[in-house]
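As you look at this complex, bear in mind that one protein chain is not there, while each of the others sits in place.
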Amino acid sequence: MTTLLAVLALICLAPAVAAVLVRNLIHSALLFVLAWLGLAAFYLALGAEFVAFAQALVYVGGVSMVALFAVLLTRPGRTDLLPPPSAARAVGGLAAVSLVASMLASSLFWSRLPSMEPTAPIPLRRLGELLAGPYLVAVLLVGLILTVALIGGLLLAAPRRPAEGADA
Amino acid sequence: MLHASHLWLIPALPLLAAAVGAAAPRTARRLPVALALGAIIGSFLLSLAALAGALAAPAAKLTANFTWFWAGSTAVRLGWLLDPLGALMSVLVCGVSVLVFIFSTAYLRDDPRLGRFFTCLSLFVAAMLGLLVANSLLLLLVCWELVGLASYLLIGFWFERPAAAAAAKKAFITTRLGDLGFLLGLLWLFHATGSSLFYDGGAGVLEGGALERLAATTLPGGWTAATGIGLLLFAGAVGKSGQFPLHVWLPDAMEGPTPVSALIHAATMVAAGVFLVARVFPLMAADQGLGGVPVHALTAVAVIGSVTALLGALLAVAQTDIKRVLAYSTVSQLGYMMLAVGVGAWEAAVFHLITHACFKALLFLGSGSVIHAAHHEQDARRLGGLATRMRFTYVTFLLGTGALIGLPLVFSGFWSKEAVLHAAELWPVSHLPFLAGLAGVVLTAFYMTRLVSETFLGRARGDGAAHAHESPRAMTLSLAVLAVASVAAGWIGTPAWPWLQSQLTGAPVAAHGLGEGLGLMILSTVLVGAGIAAGGWMYAHSPRADDRAPDPLARRFPGVFAALVARLWIDEFYAATVGRLLRGAAALAAWLERWVWGGLVSLTGRVAETTGEVNRAIDEDGLNTGFDRASDGLRDAAQRYSRAQTGEVQGYLRAVVVGLAVLALLLVWGGIR
Amino acid sequence: MSPLHLCLALSAALFCTGLVAVLIRGNAILVLLGVELMLNAANLNFLAFWRFGPGGGEAGLVFVLFSIAVAAAEAAVGMALVIAVHRHLRSIRIADANRLKG
Partner (left out) sequence: MSTDYALLFRALLPEALLTATALLVIGLDLAWGPGRSRGSRLQMAVGAGLLGLVAAALVVWQDGSQGTVWAGNLRLDLLAVAVRLGVLGLAALSLLGLTGARASDQPAEYVGLALLATVGFLQMAVAQNLLLAFLALELASLSLYVLAGYDRGRPESAEAALKYFLQGGVSAALLLFGFSLLYGITGRIDLTGISVALAAHSDASLGAVAVGMVLAAFGFKAAVAPFHPWAPDVYQGAPPMSAALIASASKLAGLAFFWRILWSGLGSLSATSSLTGGAGGGWVPVLAAMCAVSLLLGNLVALAQVSVRRLLAYSAIGHAGALGLGLLAAGEVGPGPMFYYAATYGLASVGAFACLALLERAGDGDRIEDLAGLRRRSPLIAACLAVFVLSLAGIPPLAGFFGKFVVFAAALRIDGLGHPAGWVALLAIAMSALALYYYLILLKQAWIADDARARGRVDVPPAAALGLVLAAALLLVLGAFPALLLGRF
């Protein structure tokens, strides 16, 4: 179990790190997609099939497509290569992240989490009952959130009609 | 006779007048004036009735309390209080207000905003009266702040003048510094006793049980809660009553119309601080201190009072603006009152407060009459020779002067000042307040002689003075009434017949014969004589020839005079200390900001740069002048800090992340368990 | 190393990777994807605790389902905002959006 998870963890992490490091925007976005696929596989190994499915669908199918669209729409035109981040920003950012990283690492190191037997996976039918039962309110809220995202996304991204520009 | 539960009518009348006046259309100029006059006269009659009620039972604290709201399980209660102190003060405030209102109708007759002026005045008087009849420290604070707000509006009434706008702001902000202490004291008191009522049938904060508890609660350092709260409340009084070191606003406040100066910066508003200290006197005296001598809070009051009394008189000596001389004189006299409270004789302080209100209102209105006649010339160097042109004003002004410097036996100021000095002499802790008081007596006589000589004697040294005429009837009427009061108000508290003191304390005060105080009276008479002689010799004997001639005092003692003109460099001191501190802090803060924002790379360069910044800031501050520069320093600090907000969102996020790490570190260090 | 610790370590690493993208990449889209990665790290935590944690119960698993949906919504709004900014500035360099400051 642990070995499998460790291998999958590397498969997730390596593209994620690479995505942050490469300079080409398209490459970077694709590497992110790879990392998300890896994560879906990781979820699968954890026994959360439905979540893995949702992850693959939403991220690989949805978020990455939106990202690529955005890349294409906003393309600088001449080149996909962006100037590298300024040294000051990189160092400042890395210093800040290293603080957080050491915080997380030390808290993990000191934590006394009991090692338990894995819980049994949840059958899909039970999941459906849960969503219609105790989590009904959450389902309703998520519906509203997606509505807002839909309306908002359309409003913000839609080009302005020339008539509107005149009197603004 | 007015019952305590109807006391709210006294402030309600002017408040109503202000509300209606504010809503009145601009075309109805006379309406707010008529309303204000009617309301204040009504309040005057009501406060007379209240006084009658209070004097019927001077020792009883008649209250009418009610619950204002519940905060959780704690009731916040308010109420009205009828006792001789509040009732006397109400009569005084209403009486002076009536006269000042009448005076103002003539003084501001041609001002297009006459209606607004009276609306503000009514609001001010309403707040002041509310302060006097409040039986709750919270209610008192609310009125106190309203008084401040109204005075802000009135000082800045001629807002076209930048000086007036600046003075209004300075007054508001400086007094607010003291108010912070007041608010803290209130919160502490509320926290410690669960009530803010003064008297509540034994459960109020100024009554037995609460006082004992406050005096028994000790803080680290051996202080008692009573002392701490007393000192904080006194801080509020320091701001409002222009005591050292927050006196800087009062002289500047003379930018307002002169009736305003008379009403709020001589007779009533500044007296609010003294009133507050007198009101909470039982609390301040609750801590018995060493050997039965109340030392802690009251000692501070006595010290500050003495310093202010002396300092105000010294600073008045070198002023050339009539109103500023009177303003510093007010500072000095308020110092006397605080001194008296500090040495334990709060009834003497109230006595002096009453007489001072009469004669200082008279002097201010007299100076207003002069300024009005001399076409708004208020520099004494360009006046002169008005004694013949404005005989009535001159005579009343002389009477006011006599009262202020305490000419013996007849004038009110003599008796009240005698009461103050007598108490100071008997103070067992130190003789310094007494000596400061005596020195103030000489100085007061000196600067008032100088003022009268320069303004009224000699010959006219300017166009305004040369063409002056006596003021209209409405003005002289007010002067006449106040002149009578200035002379006679002292007769209610002479050592031979201490009626006022008996009424205030609610217990008969034994009349001490003339013998006991005779030495002091003779001494102060001699001192007054010396002051008049010195002033007369320097100024009246050989008046300056024209407005550019140097001051006689400056000819003889140039160094001293320069120091006094520069107001003993107190403003500069503020700029140098407060301003420098702020800039140092700002430089430090900017340095920290840049470090976090800009990353470690440029660290070395930044250190050098920032060190230079700090040096530069300190150098520049050495040259700065003025109390107002302290606030500039503050703004400067803010700008430096503001620049750290570079507009780059990743910089913001860096701050967020670093902040998160610091939070976690603090939490781990604090030990979440 | 127990599976739980391994999961948590991976999640911490992903979280920090996302944070690096947020803090130092100059491109607004990559910054957004970095935020998504941070959300993913939190999801991983939920799943790991659901599977190996002390409490048991299905809450962690269900939580992840919802938070994936929320992340998608956030991504949509975020991308729309990037496009809106691009319309005005003709740039997706995040440092160019610095008109508001002080």
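Read from first to last, the chains carry the letters A, B and C; within each, the first residue is number 1.
What we mean here is this: a contact is a pair of C-beta atoms (placed from the backbone, for glycine too) under 8 Å apart; a residue touches a chain by one contact, two chains touch by 3 or more.
Because the structure is a prediction, the values reported are computed rather than measured.
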Touch partners, limited to displayed chains, of the chain removed from view: A, B, C
Among C:L6, C:V20 or C:V62, residue touching the chain not depicted: C:V62
Interface with the undisplayed chain - residues on chain A: 103-104, 106-113, 133-138, 140-142, 144-145, 147-149, 151-152, 155-156, 160, 164-165, 168
Residue ranges of chain C at the interface with the undisplayed chain: 15, 18, 22, 28, 31-32, 35, 38-39, 41-43, 45-46, 48-49, 53-57, 59-60, 62-63, 66-67, 70, 73-74, 77-78, 81-82, 84-85, 87-89, 94, 97-102
Residue numbers in chain B that touch the chain omitted from display: 68-72, 138, 141-142, 145-146, 149, 156, 159, 165, 169, 172-173, 176-177, 179-180, 183-184, 187-188, 190-191, 631, 634-635, 637-639, 641-642, 645, 647, 649, 651-653, 655-656, 658-660, 662-664, 666-673
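Everything below uses one rule, namely that only the chains that are shown with their structure count from here on.
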Category of the chain touch graph - line, ring, star, complete, other: complete
Result of counting contacting C-beta pairs for B-C and A-B, higher pair: A-B
Centroid spacing, where centroids are CA-atom means, of chain A and chain C in whole angstrom: 5
Distance from chain B to chain A - Cα centre to Cα centre, in angstrom: 65
Between chain C and chain B, distance of the C-alpha-averaged centres to the nearest whole Å: 60
For chain A, residues contacting two or more additional chains: 89-90, 92-93, 96-97, 100
Multi-partner residues of chain C (each touching 2 or more other chains): 19, 23-24
Footprint of chain B on chain A - complex, ascending: 87-93, 95-97, 99-100, 103, 107
In the complex with chain A, residue positions of chain C that touch it: 1-10, 12-21, 23-27, 29-30, 32-34, 36-37, 40, 43-44, 47-48, 50-54, 56, 58, 61-62, 64-66, 68-77, 79-84, 86-87, 91-93
For the chain A and chain C complex, residues of the former touching the latter: 1-2, 5-6, 9, 12-13, 16-17, 19-20, 25, 28-29, 32, 35-36, 39, 42-43, 46-48, 50-51, 54-55, 58-59, 62-63, 66-67, 69-71, 73-74, 76, 82-85, 89-90, 92-94, 96-97, 100-101, 104-105, 108, 113-116, 118-119, 122, 126-127, 130-131, 135, 138, 142, 145-146, 148-150, 152-157, 159-160
